[in-house]
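Every protein chain of the complex appears in place save one, which is left out.
We call the chains A, B and C, going by the order they appear; numbering starts again at 1 in every chain.
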Amino acid sequence: MNKYIVEFIGTFFLILTIGLTVIGGAGSFAPLAIGSVLMVMIYAGGHISGAHYNPAVTLGVWMRGKCATSDVPMYMIAQIVGGALAGFIVMYLLGKGGAPAENFDPIKALVAEFLGTFALVYVVLNTATTKSNDGNSFYGLAIGFTVLACAYALGGISGGAFNPAVAVGVSVMSLSSWANIWVFLVGNFAAGAAAALVFKAVYKGDD
Amino acid sequence: MNKYIVEFIGTFFLILTIGLTVIGGAGSFAPLAIGSVLMVMIYAGGHISGAHYNPAVTLGVWMRGKCATSDVPMYMIAQIVGGALAGFIVMYLLGKGGAPAENFDPIKALVAEFLGTFALVYVVLNTATTKSNDGNSFYGLAIGFTVLACAYALGGISGGAFNPAVAVGVSVMSLSSWANIWVFLVGNFAAGAAAALVFKAVYKGDD
Amino acid sequence: MNKYIVEFIGTFFLILTIGLTVIGGAGSFAPLAIGSVLMVMIYAGGHISGAHYNPAVTLGVWMRGKCATSDVPMYMIAQIVGGALAGFIVMYLLGKGGAPAENFDPIKALVAEFLGTFALVYVVLNTATTKSNDGNSFYGLAIGFTVLACAYALGGISGGAFNPAVAVGVSVMSLSSWANIWVFLVGNFAAGAAAALVFKAVYKGDD
Partner (left out) sequence: MNKYIVEFIGTFFLILTIGLTVIGGAGSFAPLAIGSVLMVMIYAGGHISGAHYNPAVTLGVWMRGKCATSDVPMYMIAQIVGGALAGFIVMYLLGKGGAPAENFDPIKALVAEFLGTFALVYVVLNTATTKSNDGNSFYGLAIGFTVLACAYALGGISGGAFNPAVAVGVSVMSLSSWANIWVFLVGNFAAGAAAALVFKAVYKGDD
């Protein structure tokens, strides 16, 4: 149970920060804040739950054999509930929701979400689940700043979710249209699976 | 005594940086500077005092059993004196104080201060007081950048203190009205206590 | 083979981020995103390939005796193919390429590329190949943020590649003219070699 609470808390603060910075007017500083909050929540929760905060990460970590099958459904539920709740809190605090981007191209967005999520899960698996990197202090910085970099690079094309729980949260707060949520679900889960397959092909460590 | 001096120095530089960047015109770079100075003062002072620099952190760490009861009053006094002195130095250096935000909503500010301080104390307890994260090099980065992220996300709503000593300092330099200081005291101490309770519920390590 | 795939992936994401942030309008935040993506790909791939992502780094590491001669050609090919492919993906996603800087001075650019690449390879050799820094968690941060700093400092003069694979990628996407690619090839490889010579002169460790 404690693992699910940690997943809920981390995902809640991730999506709270996304909504408040993007709708609230932090402008181009939003990715810095978002990458940072993901980093700090990973450092805070990693020792308890593994600090996924992202159903696509949970999929990839499960395929890599580092997440118990029995934990997968509750992890994803905790993440999505945390993301949705954050969406409502954002709207309460700002007194408004956001508006979806007008030039959303679903195919390019799908490519962008695939690329960003692939990078994210590839970094997670290499920095946080391998024996050769055991005991390092950089995993949170690496994972959080992957989202920072990909949000600057790809955010203008897809919005830069790279995370189905984020997709739910930004749909709740009207930053993204519910009609487009399939783009995120397909792109993110496909990329999480692809990153796990690539990781398993290139990592030759014994654990 | 040396611990109290370290708490004084760290809190002084935290609030000096807040005042000089917010009033002095660093604009949207202020949270980057503020999160960074908190980080560096934590790395500098952690091995001596634990590097709280925040009465709400001291409350949370004390509830978690990692701060001696006899240290609590002097820690808080050193922090508040450091914050107040920083406020006067800021006004000397800039030749002026600040002005409170005009659209301050006390209830939303209370929610914002609670959320940001909860995140901060939750990150502190997990990264700096647990055996499973012993010897890590990331605790300062995690704690400092929690304030960075929360200042970008919540600063527009409450000013983004997350710290009663900061609340005193920004009141000294007129960035916040003394009439609103209860918002910070209530929100910050309540969140520090809540984070300690949640931490104790979810952390199952043996120390 | 797995090492070459890792070099391909890391260089691909580095140059994808360069193109999307510089052409796509991230403005002065581009170096932050670029330094960050280099950092995260180094943390992700370091334990497999050494995470060069740059033919000039491969040259320097080989001269320092930490890259097998048999790996050098395939490393460079994987990096350049990754950079070129990223250039095409950028143009697909943005629907356009970039435009070369109009005030490009080849001699000053050569000096700028030499200085930036020297700093980069000097940091790589000291932080990632020495026994005295073995097991540190900072090598990715150090290397990535060298590019961040040098891009802010020198980007206005040369574009700030510091990497022949980046030079190919930005030429593919028309951010730089093919007629000027010699500036990067000469400046980057000369600096990689010079950094290796300086490193060998100043490092007195036993490995």
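FYI, contacts are C-beta pairs under 8 Å (C-beta built on N, C-alpha and C of every residue); 3 or more make two chains touch, one makes a residue touch a chain.
Model, not experiment: these values are computed from the prediction.
Only one residue from C:I5, C:I77 or C:V111 touches the chain missing from this view: C:V111. When the missing chain is restored to the complex, the residue among C:A56, C:M76 or C:L148 that touches it is C:L148.
Although one chain is hidden here, its contacts on subunit C can still be listed: residues 28, 31-32, 35, 108, 111-112, 115, 119, 122-123, 126-127, 130, 132-133, 136-139, 141-143, 145-146, 148-150, 152-154, 156-157, 198, 201-205. Touching the omitted chain from subunit B are residues 2, 5-6, 9, 13, 16-17, 20-21, 24-27, 29-30, 32-34, 36-37, 39-41, 43-45, 47-48, 89, 92-93, 137-138, 140-141.
Please note the rule applied: only the chains that are shown with their structure count from here on.
Centrality annotation: A (chain centre taken as mean Cα position, compared with the mean over all protein Cα atoms). Of all the chains, the one whose CA centre sits at the greatest distance from that of subunit B is C. Separation between the centroids of subunit B and subunit C, computed from CA atoms only, is 38 Å.
Along subunit C, residues 137-138 each make contact with two or more other chains.
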